[in-house]
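The structure's right below; bear with me while I get my questions together.
Just one protein chain is left out here, and the rest sit where they should.
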Amino acid sequence: MSAQFLQFLFSGITVGAIYALVGVGFSVIYNSSNVINFAQGEFVMIGGMATVFLSAAGVPLPLAIILAVLAAVIIGYLVEKLAIEPAKGSSVVNLIIITIGVSIFLRGLAQVVFDRNFHSLKAFSGTEPIQIAGASITTQSLWVIGGLVIATLVLGWFFNRTLTGKAMLATSYNKDAAKLVGINTGRILQLSFMIAAFLGAVSGILIAPIALTYANVGVMLGLKGFCAAMVGGLGNPMAAIAGGLLVGVAEALTAGYLSSAYKDAVAFIIILLVLFFMPSGLFGRKEVDKV
Amino acid sequence: MNNFLQARRAGLLMLALSMAVLPLLMVNSFHYDIAIMIGINAIVCVGLNLLIGYAGQVSLGHAGFFALGAYASTILTDSYGWPSIVAMLAGALLVGVLSFIVARPILRLKGHYLAMGTLGMGIIISIILNQEVDLTGGPDGMPVPSFVIFGWEPYGNQVWYWIVAIALFISVVVALNIVESPIGRALRSLHGSELAAGTMGVDTLRFKVLIFVVSAVMASLAGSLFAHYSGFLTPTEGDFFRSIEFVTMVVLGGMASTFGAVIGAAILTILPQILAAFHDYEMMMHGLVLMGIMIFMRKGLVPTISGWLRRKPS
Amino acid sequence: MTTLFAKNIKRLIPVIAALGMTAGVAGAAEPIKIGTFLAVTGPASFLGDPELKTLQLYVDKINSDGGVLGRKLELVHYDAQHKAKSAITFVKRLINQDKVDIIIGGSTTGTTMAVIKLVERAEIPFISFGGAGVITDPLKKWVFKTPHTDKLAVQKIYSDMKKRGLTKVGVISGAGGFDKSCRKNAQTLAGTMGMTIVADESYGKGDTDVTPQLTKIKNAKGIQAMLFCGFGASSSIVAKNFKQLGMKIAHYHSHGSASAKFIKGSDGAAEGVRLPAAALLVAEQLDDSNPQKAATMAYRKAYMAKYNEPISTFGGHAYDGLMIAVNAIKRAGSTDKAKVRDEIEKTSNFIGVDGIFTMSATDHLGLDEKSFVMVEVKNGTWKLLK
Partner (left out) sequence: MLLEIKSLSASYGSIKALFDVNIEVAEGELVTLVGANGAGKTTIMKVISGIQRASGGSVEFAGKNITRLAAEKRVRLGISQVPEGRQLFTPMSVHDNLCLGAFTRNDANTKCDLDEIYEQFPILFERKDQPAGTLSGGEQQMVAIGRALMARPKLLLLDEPSMGLSPLLVDQTFATIKKLAKQGTTIFLVEQNAYMALSIADRGYVLEGGHTTISGTGDELMSDERVKNAYLGV
């Protein structure tokens, strides 16, 4: 029985790690701009698809990965520059529709530039699973979890130890005060989109051998990542990681012990419960209503 | 105020006139079909506009109410043999009660949290519709029995056109009345500043709940009409993208403009038909149009264009 | 406000009128119009894409050979994706505006079911490429279909299991219409064919991992075989998770997995998966005496020559649909809708890609279990099981 539980946990953590990586992207962007970027899932797709197509074109895998991430980061920058910046000062609904427009556009673009089929990458270190106490985990899952751990450490270092990271946090806490100490908040916003795109693309590449990749792969991942960020508390990247793992594990346990048919509803039920009873998220800071 | 009443009467007259004239321009049944879909979408948007435009509350889950109304009508007429009018009203009642129950906790949320709350609610409804195969037919959907009003079965797109046109007209009248009522004024103060409205003694949550329920019921009724008209229903009518579509129609037409909601519905219903010619590039164009309008016409088409017209005195 | 509204309405009018301009004008030597609506984009594009390519390929071919009844064929296509509502709108457009002579297509069961009422009312012959049995069972006067049903597929799978002495089955299915219909058939047929379903699991849209569900199946009491009902990326994910958990039971998929993408996407995990498929998939392995060999090889050659990509069995549905329609029009000697319908129903011993079709007044599919072959994935390719 405990082996079964462990198996569910492995599944939950693998999936949760993906949600977490996407969720962190949401948080980073929300932090510096109060924009919920509904195109976050598309960065995941770009990372995966670009890697697949580059390596199919004969580019060695490591180089393909670097180029794919680079492409995603550039697109992240362009999205900010061409769609978000011109809309400065728009209302929440407008921004939601703009980012949804970006998401539709990027998916359409992917269908034209790449194709409409699903593709897989070979697992990075073989397909032989590892057995732990009667449960098994693929080496690719370890890559994903490792990716999350490294991302967490790097982000922690970035936000707590570097001046740019601190400037980014400062911008999220108080935009005007940030300008008054000389922080270019517009740059910070661009940077946040680039970081989000980077994280999205990396997770897209890491999961391609597990989940495969296709033009619409980002849709559901984006929504779940949004859940992760929201459960943790919007605007706190570390909380988004906790939120992602929580949602992933809750889904796996529901599928395992309750009903696999309603597994997908779990993330959203958690969201509603959290919103109703802890409106600023499990680990979020209280938000003051602006007059 | 007098001015407004005049403008409103003229607006209604124009709406009635254009709905009366439109059939003269429509060559075939396919054109009627588009017009009917515009009408059905517009009913949802007129209601949603009260919520988004006047009460300032986003909902990314209204397709859930639309689909619930549609499925209630379908299931009650199909499996239980209820008369379609009764089934339609029962669906509206169900959605009314449900939206009333969820309204309070959901509407306490603000901004993105509200968006997420309504999105979650809509997705849960959509998952239920997909999973309860025995009840709803699952993802492949189910056929809908014909609409029968006191023994008369409307057949053909021209008849449906008039049914939907009348329903839309009534919706617009109801919406305009709400906007002009004391509730409506309270609503507008809401949008301005909630704290200010709070200190003025307006029970903001109560009004928001009321509007939420009204808009949900309008969506439900439109959903019932849609189900009977199209004759076939699938859960995609209640999914996230459909909710987004409704919100986009409202925002595109112009928030806090009842006629804008109608125009927004018209444009976004016709748009895919035009974009169909672009085949591979359809999705890209669609995304670009959404972005472009939201960036360059923030207030939506109707307010922006009327702003331009006002600026240059002609 | 008022004038503004009027202006907007006026602005709208040309747009609506423009939609009308495309309406066809009647003429004497006009082409035979074949209407189609397919899921060329969206999640079911793996169906619609090869279907559309096949139709375009063969319509051109027929036209360059002189057309049908001395008239050219004209394909009128709309991308309805997998959306029932788009399908309804586009079929109305095909019937009322484009005034097509026959409708073929509808890549999915959902889009097909959505338009049945319309084609029945308009009394126009309609050949669907949708999978589920409900399309032609119960029978509808104007509706036909070419793909094998999921019922046939499950029958074929259960027969194969029985042959191997496997009777305890765990089913896993997705959230899509195909999945749910296949699962339902697996349940109802289990009774009549002496199988027992000992586990019944499902997963959601866009899921990236199904190990919890497979763990439950693995641990189900007395389990001997697993049947997966689904298609697309999920097929590969299920196979990978199956391998990850080191499951030893027999591994069956539905014909939804019958594409090269499945094997490639599974990164080796597809080895040993058995599934029913159209003969097309293993055309070169068929005995030369098999009457289907020539037809399937010819289709395969033509498709690969034109598009330089591997064939899929889904394109085959489109080939059969188009050919059945064209043959019926030839036999009817006109495009009179009632006559064409009657001739489609009289289709007999048509050797298609999907099988040998013999339709009747009670059977609008005309295929049986024999049209399927069982294949197994071996060394990264399909191996015909005899």
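Residue numbering begins at 1 within each chain, and the chains themselves are lettered A, B and C in the order written.
The rule is short, and it goes like this: contacts are C-beta pairs under 8 Å (C-beta built on N, C-alpha and C of every residue); 3 or more make two chains touch, one makes a residue touch a chain.
Given the structure is predicted, the values throughout are model-derived calculations rather than measurements.
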| item | value |
| --- | --- |
| Displayed chains contacted by the hidden chain, counting the whole assembly | A |
| Given A:Ser55, A:Ser90, A:Thr185 or A:Thr213, the one touching the chain that is not displayed | A:Thr185 |
| Candidate in contact with the missing chain, chosen from A:Gln131, A:Asn174 or A:Ser259 | A:Asn174 |
| Residue of A:Ala57, A:Ala133 or A:Leu163 in touch with the missing chain, whole complex considered | A:Leu163 |
| Absent-chain interface as seen on subunit A, which is shown | 163, 166-167, 169-170, 173-174, 176-185, 285 |
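Keep in mind that, in the parts below, only the chains that are shown with their structure count from here on.
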| item | value |
| --- | --- |
| Chain contact topology (line, ring, star, complete or other) | complete |
| Distance from subunit B to subunit A - Cα centre to Cα centre, in angstrom | 32 |
| Sequence positions of subunit C contacting 2 or more other chains | 40-41, 175, 204 |
| Where subunit B touches two or more other chains, by residue | 127, 131, 280, 282-283 |
| In the complex with subunit B, residue positions of subunit C that touch it | 1-9, 12-13, 15-17, 19-20, 23, 40-41, 78-79, 83-86, 88-90, 92-93, 95-97, 109-110, 113-118, 132, 134, 175-177, 180-181, 184, 204 |
| Residues of subunit A touching subunit C in the complex | 4, 7-8, 10-12, 14-15, 18, 111, 116-120, 122-123, 127, 129, 131, 136-138, 207, 209-212, 214, 216-217, 219-221, 252-253, 255-256, 260-261, 263-264 |
| Subunit A-facing residues of subunit B, complex | 52, 58, 60, 105-106, 108-113, 115-117, 119-121, 123-124, 127-128, 131, 193-196, 240, 244, 247-248, 251, 255, 280-291, 294-295, 298 |
